[in-house]
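The structure under discussion is supplied below as structure tokens; questions concerning it will follow.
A single protein chain has been removed from this complex, and every other one stays in its place.
In order of appearance the chains are A and B, and numbering begins at 1 in each one.
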Amino acid sequence: MSRELFRFKGGVHPPEHKAESTSRPIHAAPLPKKLVIPLRQHIGNPAKPVVEVGERVLKGQMIAAADGYISTAVHASSSGTVAAIDLQPVPHISGLPDLCITIETDGRDEWVAHAPLDYQAMESPQLRMQLRDLGLAGLGGAVFPSAVKLDPGASHACPTLIINGGECEPWITCDDMLMRHHADEILQGVAIMRHLLGSTEILVGIEDNKPEALDSMRSAAAKLDFAVEVVKVPARYPGGGAKQMIETLTGKQVPSGKLSTDIGIQVFNVGTSYALARAIHHGEPLISRLVTVTGHVLRPQNFEVLIGTPMHTLITLAGDRDGTTGVLMGGPMMGVPVPNLDVPVVKATNCILVKSKELFPPLPKALPCIRCTRCADACPAELQPQELFRFAKAGDFGRAQEYHLFDCIECGCCSYVCPSHIPLVDFYRYAKGEIWAREKDKRAADLARERHEFRQFRQEREKKEKAEKLAAKAQAKRAELAAVPAAEGAAVSDADAKKALIAAALARAQAKKTDTAPKNVDQLTPEQLHQIEEIEARRTKIRELARKPLESEEKKP
Amino acid sequence: MASPFILDRTSVTQVMAWVLAALLPGIATYVWLFGPGILVTLSLATVTALAAEAAMLKARGYPAKPFLADLSAIVTAWLLALSLPSLAPWWLIITGTLFAIVVAKHLYGGLGQNIFNPAMVGYAVLIVSFPVQMTHWAGPNELTSVHLTLAQSATVIFGGDVPRTTLDAVTMATPLDALRTGLLQQLTVDEVMTHPIFGHYGGVGFEWLAGAFLLGGLLLWALRIISWQVPLAFLAGIWLTAGFLNFYDAGRFGPPWFHLFAPSVMLGAFFIATDPVSGATTPRGKLVFGLGAGFLTMAIRTWGGFPDGVAFAILLMNLCVPLIDQYTQPRIYGGADKEPRT
Partner (left out) sequence: MLAAIGVMAILAVAIGLVLGWSAIRFKVEGNPLAEKIDAILPQTQCGQCGFPGCRPYAEAIAKGEADINQCPPGGEEGVKKLAELLGVEPKPLDETHGTPKPKSVAFIDENTCIGCTLCIQACPVDAISGAAKQMHTIITAECTGCELCLPPCPVDCISMVPIAEDLPHWKWKHPVVMMKQIAETEDA
């Protein structure tokens, strides 16, 4: 294999800590008593529940359906009863709860009826709908709905398909273990991707710190009837980032603000490919994944885990130790601190990293920025982090955007190398959040302005119409009255005519008042009628109450 | 606090400590060739800088410990001390250091906030205010009949009673000063260069000092504490400007190697112009910054009122940094080849 490789700019070499969790085989984590399955596990709209509390569900049964194009379904990871559909803690940096479906498992692990799909015989859009309903999302970390990514679109074909086995984050080994033990199935998934995207060049990028995975993937690729090039790439964080992997393998850069498909390249994680193979060849939805449990535990290893399993069961399984200082979901560079250990494993959970004082010493206090530009040297997005920091800190978000804030991939390289130990990425996340919030406020303000202006226009129009109508009516009435006195003589004066008009109007108003009855009251049950009476009684009472203070006030002086 | 949860081992303290370490070859050469007087100047500047830093931190309500430990005040003190004449009086050293730390550093907001290099501000203030005292350079041992001991140097610096004849025997005009004075007297460069102070490339002794600073600078570059752009561009700026002038009229303008092998140039190129706080940050910006500083140094040496122009050149370029940075923003990953300016 003598493929020319390209070097992406920046990057760092943190200690790898991969060997800890690769020495033990993959274990299947036992079935927990309770599964908490969040509805927002992917990018896009959260799934909509399609089951009710108390309903019995089977393993693999869809419990929430995709809502819209960029969304994907969620499934029961095991058989049991839906115990609740409510807000539960989820693995998110905010620590806020989110809507989840809780299933009490019955221990029978009974599958719903499922069958392999003959993907070659199916129409592509139909196949993608199936994949969306099977809950497929990118397992590399971004959890973008796979069905969307597998659509090459009408205008652009996708000649190059890259399978990302980079796994550059320290500590994480789930992709490594998957490639070592399930290389054939990963490549079955690749065949399906190739079919859907019409790719002609297929590259598998694996960092050189995973020789076993490289061997296993290479021997599996040799058995295929189409060409898959397994490429060894130098290990450097964040070399497993999609954009970096693309540059390393092809020398091309994804244009700023565009997608890789715009330059004819699509990237999938090896885990996604494996899940795709399971979905097509076995009809299994995405209900489990490999999770590395490592760090400050007795037996660091990889588990096959059902989505929704509480994280503490995995830590107990790996052997929890004293002196734990926190738990991360993901690696040390981009991972998210877990608010509590009851949170479930979700589709994005690639690693549960238990921290200790020795492995993760508390970060030193920050000093002011000395503009040394080490961050700029380390930035794989080739930004000027020191300038972005200055703008974000000062709240100058416009300038931050001019300096390409939104090209930041939040890889953490800048914070990692900063000699002043400034949490730079936190500032970028803050600035991005503020910009998004402001855009939202702006849209809300624009809507309010539009509605207010329309209201004013409507009021003007109504006023005008009313005036016109009144004028026309008065004209008509006067003509009518003028016709009558002609018979009765000139006894009725103009003033009398006006009086008659007012009297008529009053009578009309009275009639209208008594006429007005609530709508939709025909064909009601006696209970409902009774309820209405009650409400009416309450209203009269309130009206009296409302009148009383006025009367008492009037009496006072 | 969120990700990342691990850090590289480098710290500001470490960076500053390496800068100090890289100055040691220069200081050793200084002592060897010009006598131990510089040690007195260095110590006095260091003590003053630390005291001023501590006082300013307290006055501004900042913790003293982390900021004194970052060693940045000592770096400023040493750079200023090495720029001063080695037998400058004590009050000159203290005034310059105080100005550097109090005004140029802390009144601008402390570490990381100063737009001018503090050591150079201190130097500029002194040379403008006390031009006579700023000529008290000890000549190289090779050329002077009297060699001062550490105690004698201290006596000179602290204004003790030293016979006038001793002082005159020790101090000498620097090579740059000699060249300047000679040229002002309508002598040609070749005629001036017959003066014993001129050595192979620069001045006797001075060229070795320059070499020692260069060595320290290369160490900093090897450790990636400084980038190559600024020193190279600075040296190139001097060499090209001096070379062009010398080519134009060798009789009126000194040879480029002579201009390059001045200690102030090497110190400026590797230790002062590379100050990240007051320097340009983008790769192309660093080149512009260095070239500009080199050109201005030569311009001031040739047409200005001072024998050397490194300090003023760097201060002037400090002034241009925001502009340089804004117009030299590099292309980002996936960015257009030509960035539209906003």
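Following the convention adopted for this analysis, a residue touches a chain if its C-beta (ideal position, glycine included) is under 8 Å from a C-beta of that chain, and two chains touch if they have at least 3 such contacts.
Note that this is a predicted model, so its numbers are computed, not measured.
Student: For the chain left off this view, which of A:Asp441, A:Glu468 or A:Asp496 is in contact with it?
Tutor: A:Asp441
Student: Residue by residue, what part of chain A touches the chain that was omitted?
Tutor: Interface residues of chain A facing the absent chain: 40, 90, 92, 94, 96-98, 365-368, 422-423, 426-427, 429-430, 432-434, 436-437, 441, 444-449, 451-455, 516, 518-519, 538-539, 542-543, 546.
In this section, only the chains that are shown with their structure count from here on.
Student: Can you check how far apart chain A and chain B are, centre to centre, with Cα atoms defining each centre and the answer in Å?
Tutor: Here the centre of chain B sits 55 Å away from the centre of chain A.
Student: Which positions of chain A touch chain B when the two form their complex?
Tutor: Contacts found on chain A: 8-9, 12, 14-15, 93, 170, 243, 247, 253-258, 328, 330, 332-337, 355, 360, 363-365, 367-374, 376, 380-384, 386-387, 402-404, 407, 410, 412, 415-421, 423, 425-426, 429.
Student: Using the touch definition from the top, list the residues of chain B that touch chain A in their complex.
Tutor: Per the stated touch rule, the residues are 1-8, 10-12, 14-15, 66-67, 70, 72, 110-113, 227, 276-277, 279, 281-282, 325, 329-336, 342.
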